[in-house]
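Have a look at this one before I ask anything.
Shown here: the complex without one of its protein chains, the others still in place.
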Amino acid sequence: MSAQEELVKQSASDMAAQLRSGQVSSRELVQAHLDVIEAAEPSIDAFLQVSADQALEQADAFDQRLAHDGAEGLPELAGVPIAIKDMIVTKGIPTTAASKILEGWVPPYDATVIKKLKTAGMPILGKTNLDEFAQGSSTEHSAFKPTHNPWDTERVPGGSGGGSASAVGAFEAPLALGTDTGGSIRQPGSLTGTVGVKPTYGGVSRFGAIAMASSLDQIGPVSRTVLDAALLQEVIGGYDRRDSTSIPNPVPPLAQAARQGQNRDLKGLKVGLVKELGGEGYQPGVEARFNEAVSLLESMGAEVVQVSCPHFPYALAAYYIIMPSEVSSNLARYDGMRYGLRVMPPEGVPQTAANMMAATREAGFGDEVKRRIILGIYALSAGYYDAWYGSAQKVRTLVIRDFEKAFEQADVLVSPTSPTTAFRFGEKMDDPLAMYLNDVATIPANLAGTPAMSIPAGLSDDGLPVGFQFFAPQMRDEVMYRPAAALEAALEEQWGGPISKKLSTPWLDGLAQGSTK
Amino acid sequence: MAEKLMKYADAVAKYDPVFGLEVHVELCTNTKLFCPAHIEFGGEPNTQLTPVSLGLPGSLPVVNKTAIDYAVKLGLALHCKVNEWSQFARKNYFYPDMPRDYQISQYDKPLNGEGYLDVELDDGSIFRVPIERAHVEDDAGKNTHVGGADGRIEGADHSLVDYNRAGVPLVEIVTKPIEGAGARTPEVAGAYVRAIRDIVRALGISHARMEQGNMRADVNVSLHAGPDAPLGTRSETKNVNTFKGIEKTLTYEIRRQAALLESGGEVLQETRHWDESTQTTAGGRVKTDANDYRYFPDPDLVMVHVTKDHIEELRAQMPEMPRERRARLKKEWDFTDRQMQDAVNADAVDLIEDTVKAGATAAGARKWWLGEISREANARGVSLQELPISAQDVADVEQLIADGKLNDKLAKQTVSGVLAGEGKPAEVVKKHGYQVVSDDGALDAAVDQALKDNPDIVAKLKGGNMKPMGAIIGAVMRATKGQADAKAVSKIVMERIAKS
Partner (left out) sequence: MISSMPTFTREEIKHLGDLARIALTDQEADRLKGELNVIADSITKVQEVAGDDVPPTANPIPLEAYLRPDEAEEPLTQEAALSGAPVTESGMFVAPRILGEE
């Protein structure tokens, strides 16, 4: 293994430790990852935009700062590079939401999370692929290209954040940011053997996250370890006055909880198995890994109880009313007036502003986005508002109550993240409902605003990764980090290392031999 | 196409109008409703924008506290039930001047609920206008239509959009259906909107300049045969932005609808526009479900909470309301209804009050502000406040008159000098050497000369006919270059006549 390969296969926190001890510079870290990106992209296609120059500039600035002022006051991950889902606005770096309608748009401002990363001295490697406007579960709905799953490049990485998950899974980036509206961080995490966290709604500022469904969207970490996710969430989390839905509390002590978890002592912890999230529709290999992981939690002292959330079976339906309703309104602004694409109506059609908007949106949006906009317009229309939107909001209340009752019986809830492992390209493209079922286990957390995360639970019979999901109560994100880190440590002991040890990485073979130092 | 109209008197004799007004008031906050972009009328286009007011992807609204406070004050002035909890909702429709293609407004949970406003009509009677709600929302940008005739939308080739106004806070005051105004419907509407203008100015929450679009009204009206008859179909005339326009819209619509109903026709539920040039309303599109705005709570904004204590704090800051203040001042100043109304219409109440405070009589202050100075303001096309003359200046001139140092004519010349920028009244008097000739030998001599030159007039005066007195005074004025005091002249003349 080349030194470069060795370097990029470390966890972000190990990279950070090497940065502080002077074994490696931020520039070297950035360069190593840029090299991997160059080598991996032909087979992975995780990035829409690589911002090499800016990343190296940021790295140099960090290295200088470290040399002059030391690491005092900087977060632990300072200097470690990161990839950003192209749903998050970056000043000076094109931001497209993987849609033709925004192609070429260069934002004049930074999202709050991007400002925080810059303040922390974390260089931005580039923008990762996604389903157009984060709408999809396979990244096949990107207007530009599909992203491939590093475990089997014939298969999807999940979605919508397939780019971020594959980039981290394929060692193109040690960390990434995602956005999770119905599972877009966790389901790709599950399908690519990476860690994905959806924080409590309002725990991370949404200012600068391109809105899909505002009451469900949440930015969160994508990483290869639980501790890395905790450290990253501590960097990006916290109150932001630019986001009215931001919670005015400090970030809970997440890394501390993760480090505690690594001791693998879960005595006194009550783990609730959600009865409704399992059984029919779940791949046997997924259930097997899930059950083994539950046994491991028990073996570390956790008490496992079964809980029932009777309204979860209605969550998917409520989601597919609330989400498209908000989508139909949030995506109205892409009208060819202020930024992005403009298409004039064909000859013979009056060249009016209204027809320009209709022609632009027809040409600029893909099928899935159109489907959701049309559905949302319908759900909000006067005749159906009460029956659909109004009812869905009530289901939301019921799902929140289910969670509250469940958390009276257990500290954390668990389920498989996704009912299946990664599927082949095209397999579910013609069946929206089958595609939507991917998110059946992740959606309840978005409806209820509770934090949830997915960590690798091993490989299914098909040799593909399986995700294990934890849920914690609202604003108590630290509660899930402890058992997640414990389970990760226990599993890695069984596997003899991280799950990625089982991943073959032919794209790394061509990397330069010899030390980067 | 001229539409058939019924004579107004016949229309209101035959039908009862039921009308409603939606008045939009722009608040004069420093920054926009949902973002910290500074607001200034007439700035360079597209320079008062943040990512939020330009509707850039990823941007999020945050509510301006001052806008909420201003809106609460307006709610209190309109006797509204101020709701401790209110919610912003999205009103979805596409239009090029709306950066997000939805307006952030309030729907089923407005800040201000039911209220009323008592408005005073010309004859001094009071009409109570019932108010449904007064909610907060953001304004859209402005389109300039180019390529067509005189900037009108019809025939324009394309439009230029300036989003500076996008996001300016508005309060929309919606009345309940107003019944029982009968023939006085236009008068009530005009008085109501003027009363709102006066209130928001007194509160200092809006510049309330109609000509700058700070206030705009949508006017709804329908006719029915009588209080118990079913309501007719209403028309809605959008964006009327003058007081007269509001009154004329109602008059026109009542006449038009009455003629339609009379001929067995049908009033369409449609949106119309007031056309100042033709003094008519023109039909727009018939309302369809394109006007289903698909309101839903804005998920980017959580509930706005205004505590009871804060509402009471704001209530304590409320100034005396214009109608009450006006009644008090009218009494203090001993003005007639007409005089007070003229002062109000000229926006001179504050100036008269300040002039009286500076020592002048109310009658004197009124004479200047509504006479000489108003004429000058009209000629220059500016407001009284914008002229280079202060309440103190006017009071000083009045004092000079009272002291007998200036006569009317010299006083007018002094005021003209001040308006021309020549300085304070004392400076103008000094500069021109204005001085009343009243009691020295020069005046006696001038009178004697004038009497001598006009023996026929002297004869008439002796015969008890005082009409030609003006001719003698005029001759004396000419002789003294206008510095004579007319009263003094007439006194001397009377003395001479009596003696001779």
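A few notes on this one:
Letters A and B mark the chains in the order given here, with residues in each chain numbered from 1 onward.
Just so we're on the same page, a contact is a pair of C-beta atoms (placed from the backbone, for glycine too) under 8 Å apart; a residue touches a chain by one contact, two chains touch by 3 or more.
If you're wondering where the values come from, they're calculated on a predicted model, not measured in any experiment.
Annotation: of A:Val156, A:Ile210, A:Ala422 or A:Ala448, A:Ala448 touches the absent chain (contact as defined above). Residue in contact with the omitted chain (choice from A:Arg20, A:Arg65, A:Lys145 or A:Arg371): A:Arg371. In the complete assembly, the contact with the undisplayed chain comes from A:Tyr320, out of A:Tyr320, A:Tyr481 or A:Trp507. The missing chain lies against chain A, touching residues 105-106, 108-109, 200-202, 215, 241, 244-245, 247-248, 311, 314, 316-318, 320-321, 328, 332, 335-342, 344-345, 350-359, 361-362, 365, 367, 370-371, 373-375, 377-378, 381, 384, 387-388, 390-398, 400, 432-433, 447-450, 474-475. Interface residues of chain B with the unshown chain, by the touch rule above, are 29-31, 36-38, 44-51, 54, 62-68, 87, 94-96, 143-145, 153-154, 156-163, 271, 284-285, 290, 292, 297, 299, 301-305.
In this text, only the chains that are shown with their structure count from here on.
Between chain A and chain B the centroid-to-centroid distance comes to 57 Å (mean Cα coordinates, whole Å).
Chain contact summary for the complex, chain B toward chain A: residues 51, 54-63, 90, 92, 94, 96, 99-102, 159, 161, 163, 289, 292, 294-296, 298-302.
On the chain A side of its complex with chain B, the touching residues are 88-89, 95, 97, 102, 105, 107-109, 111, 206-211, 213-215, 241-245, 325-326, 328-329, 332-333, 335, 337-339, 353-354, 357, 377, 380-382, 385, 389.
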